[in-house]
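This is the structure I have questions about; it appears just below.
A single protein chain has been omitted from the complex, and every remaining protein chain is retained in its original position.
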Amino acid sequence: MNGGLTGMKKRKQSMKGKFKRKDWQFATLTSLLIATLVTFLCWAILKEPPGEDLTAEALAPLFVQSGVTSPVTAILLNFRGYDTLLEVMVLFLAGLGIWSQATVDPTNPLVFSSPATHPTKPNFHGPGPELILATLVRILIPLMVLVAGYLTWAGGFQAGGAFQGGALLGGAGILLILAEPQRISTIPPALIRFGIVLGPAIFLLVGVSCFGYGGNFLQYPQPGAGSWLLLIEFGAAISIGITLTTLFVGGRPDPKRLKGTDQP
Amino acid sequence: MTITTGYIISALLLFGIGMNGLMTCSHQLRKILAVNLMASGVFLILIVTGFGTDGSAIDHVPHAMVLTGIVISVSTTALALTLACRIQQRLNRSADETAEGNDDD
Amino acid sequence: MTGINFQSGLHILLLSSGAGLPLLFVLFLWWRPCRKTVYALLPLTTLPALLIVLFVPSEVVVEVPWFFMGGRMGIDPIGRAFLFFTALVWCFSTLFGQASLSDDPNRYRFFGYFLVAMAGNFGLILAQDGLGFYLFFAMMSFAAYGLIIHDDTPEALRAGRIYLGLVIIGEVLLFAALLMIAGMAPGLLFSTGQPGTGGALLFVLLFLGFGIKAGALPVHFWLPLAHPVAPTAASAVLSGAMIKAGLLGWLRFYPLGLSNPGDYGEIVIVLGLIAAFYGVVVGLGQREAKTVLAYSSISQMGLMTILTGCAMLTPTYRATIFSVIALYAIHHGLAKSTLFLGTGLLKSSKNQYSQRCWLTAGLIFIALTLAGFPFTSGAMVKTALKNVSGSLAPPWSGILHLLLPLTAVATMVLMVHFFTVMPTGKASSSKRKQWREMLAWGAGLLGVVAGLRLWPEAARFHYGILDSAVLWNGLWPILMGSVIGWLIHRMALRAEKESIFELPPGDIVGVEGYWNQRKIIPWFTSIQQTPPGDTQIFGTPGFISFFSKYQGELGKREKILMRWKVIGILYLTLCLCLIVLFAFY
Partner (left out) sequence: MIEPASLAPWLIIIPLAGGLLAFLLPSRSVLIGLSATVANGLLALAITFYSINTIPLEYALGGWPPPAGILLRIDGLTLVMLTMTAITGLAISIYAQGYFPARIGSGNGVSRHGPQQDFFWPLWLMLLAGLNGLFLAGDLFNLYVTLEVTALAAVALTALSGKHTSEVAALRYLLVSLLGSLSYLFGTVLLYRACHVLHLATLGALIVSSPVVWSGLALITVGLLLKTALFPMHFWLPPAHVNALTPVSAILSALVIKASFYLIFRFWGDVFMRILPLGGYSLLGGLGAAAVLWGGIQALRQKRLKMLIAYSTVAQLGYLFIALPIIRHDAGPSSRFALVYLIISHAGAKAAMFLAAGNVFLHFGHDRINELAGVKDALPMTSFALAVAGVSLMGLPPSGGFIGKWLLLTASFASGQWWWGIILIAGSLLAVAYIYRVVRHLFTKAPGPSSGKRQVARTMEASSLFLAVLSLVMGIFAPLVSKLIASDAVSLASLLAGVVP
């Protein structure tokens, strides 16, 4: 009996070894192939100077009509605004996807939970936020929100815009949650949902309301395109901030844990 | 050897290393990071493409594309991490309690 | 196309409603509120087909470009003959089925399949191109499955499964044949007149593909299984009308596809001859009346197969022989379907002596007709058959001259056997229902008596009723057959059995133990002998367990392909391959 067991173990081990050896060969082959590909790409790209740039020249006179002076923002929100709309939707989709997969305990969002399981070892707990952290957070977060607002607004004429502002807002949110994880339980989930949807919805609404001005989808009415863009940018920034925070949290607040404390 | 050449080579190296990681690393987290590396490589190339040669006008379209690409990359990474966490959590749990109710469908 | 006058418009309407009206009725049967009304109107579905036979001239052709890659519908002489009896058989059977199934809970489902099969049957006759024929043929074949399994008994399901297996095999064969024809011929139109360039392979594909439906010999075994289990109305159309679709397929496709049909004529004649006698011999071993009739159909189809072979052998007489085949099909279609309907009626008429007498008398008349009794349509086709065999090349004219009367004898023997196993009434049904059934049957009987006489082509074959030699030629096989049949019956009685030797229905698949040992049938159709008490009637077909032998190996290979590293290598190799291909382009 014992002998049989050890025999089986040995066989398993030898099989494992066989696999390991094969794995090593596979890995080498993969790396070699990648090296070949990369070398070829390197040769191809370096050999050939980039083609004549027609787009940049064609674009130059159009920037005036875009309503903003920053070329990147003009392309991002006006010329290729449709791409950006879909991109905002991708972010929304990520939030949606994560919410559909996982739930978190709203009283301690840094611990995963799921309907079938219960959190075992909370890895972040203590009597409350420490003093230094709390103070820092109290000073930093309003500042970050302020800077985020500025960045978003500045996007119209220089580097900046909704994504930069939104990223900062997201950073503020993450900081807040790290410092005071319990805080999230005080926010009603419906409000979070609203915050996530706000930016994409504004973008879509603005796009649709362009029909009312006789234009195509996302064709902002010509005088004052800038203010439309600003509206979109602020909406997007808020939603990006909230969505990034929810991405960090990694799940929807579990309603059961919100309501009943006696849940095992 | 200009600065563009340096950018291009490092971008391609990033892409290659990322691809290698994705295909040969067995840990899921490494795979996710590897995909991020690949994305960075592609973005770098995009940025270089916007540079413009010898003082000609800078092409801003690739820059806008990079911004879009980054947001998409963040989104996919977040989803991938959540999935990986869930999977790991289950594995940990099933190591504790082997008998699990059979799920339907 | 601005000058469509009223008449040609009417023709076009008729041609498209031939298959269209039954399909339209199916839609309305599905819709609950108007089910009852539609059910009452069911016999109307055959009306357009009958009107086409009567009124639409042969040169009218409807092009339906929106339908299935462009269809073409029309009616040529041979199509007209086939549509004539097909429409009549469907008409009588609809009348009969409408009455006999009037209290069946699943009657709407039944008539759904029934009408689709009807549409397919009419459509394939009207179709003037190969694809259209194939489409309607497939439609009919698959819908017939629903008719066979209607009763949901294990036997019905078994018959249905065997039937369906054969249908699918047949479809694949026909598909391959059609492809070959499409590959060589300029088109698939039946009226081109140019022979194809196909060889032996195409012949085998066509013979088996259509032979399955026509009950040709090696692939006939579904018939005796399916006919007894289907409701009476369904077996009537199966044996009366649908079986002839395979025949029509041969007639249509041999000239279209084969470069030299004469090469295969002799094979076809031999197979037909074997079928003509084989059907009788195996039929004698049966104890169920409908099964006996099914074997009789196989035997009769054998005769029509012989005629097909004759037409292939002598292309000069092809047109004449085709019209003889059409006559035979009309005669047999009407007679056999009425026999089936009568058998069904007998089953349900308990304790009604006078009705049973009438029924038996009618059935005896039809049996005599089948055997070629003078003054009946059977005698007409026998004479025509004799004319044809006389015009053949030396060896075959002699052989057929000798054997054809013997087939009549054999038919009569089988008919006597049929009467000895005729069902006694088991269940009695309501008076009103029986009257309606009788009415349908009576209409069928009228068709048997008058059908061929109404057919103008029949007048071409003078069969000299009053000639005493002809009279004797018609009578002696019947007398001889009756005597032999009676003797066989006596022998069976003495052995205290219902028939002298007993064979399972579906002969070759029936002898399951034998074939199971040889593993041939199970390999294809998964028919296996069931241990008693096992509810799973059929096991795994062999060709699937063939794969399961390599199950582990295949799984291992697939597992290797599931690994990231392998995928990475494949992915990169593919990418590099593409680049290399670019470089050398």
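Chains here go by letter, A, B and C, matching the order in which they are written, and residues are numbered from 1 within each.
Just so we're on the same page, contacts are C-beta pairs under 8 Å (C-beta built on N, C-alpha and C of every residue); 3 or more make two chains touch, one makes a residue touch a chain.
On a predicted model such as this, the values are computed, not experimentally measured, just so you know.
One chain is not displayed; in the complete assembly it touches the shown chains A, B, C.
Of C:Gly9, C:Pro57, C:Pro154 or C:Gly262, it is C:Pro154 that touches the chain left out of the display.
Contact with the omitted chain, checked across C:Leu13, C:Val61, C:Ala182 or C:Ile267, is made by C:Ala182. When the missing chain is restored to the complex, the residue among C:Ala19, C:Ile52 or C:Leu135 that touches it is C:Leu135. Panel shows subunit A; residues 40-41, 43-45, 47-48, 50-56, 58-59, 62, 75, 78-83, 85-87, 89-90, 92-94, 96-97, 99-101, 114-116, 193-194, 196-197, 200-201, 204, 207-208, 215-220, 252, 256 of it touch the chain omitted from the view. Within the complete assembly, residues 15, 19, 22, 28, 31-32, 35, 38-39, 41-42, 45-46, 49, 59, 61-62, 65, 68-69, 72, 75-76, 79-80, 83-84, 86-87, 90, 94, 103-105 of subunit B touch the chain that is not shown. With the whole complex as reference, residues 65-72, 129, 131, 134-135, 138-139, 142, 149, 154, 157, 160-161, 164-165, 168, 171-172, 175-176, 179, 182-183, 186-189, 526, 535-538, 540-541, 543-544, 547-548, 550-551, 554-555, 558, 561-563, 567, 570-571, 574-579, 581-585 of subunit C touch the missing chain.
Here is the rule we use: only the chains that are shown with their structure count from here on.
Chain-to-chain contact here is organised exhaustively, every possible pair of chains being in touch.
Chains joined by the most contact pairs: A-B.
A separation of 13 Å divides the Cα centre of subunit A from that of subunit B. A straight line joining the Cα centres of subunit B and subunit C is 65 Å long. Counting partners per residue, subunit C has 565, 568-569 as the residues that reach two or more other chains. With touch defined as above, residues shared between interfaces to two or more other chains in subunit B number as follows: 19, 23-24. Against subunit B, the residues of subunit C that register as touching in their complex are 564-565, 567-569, 571. On the subunit B side of its complex with subunit C, the touching residues are 19, 22-24, 26.
Chain contact summary for the complex, subunit A toward subunit C: residues 23, 26-27, 29-30, 33-34, 36-37, 40.
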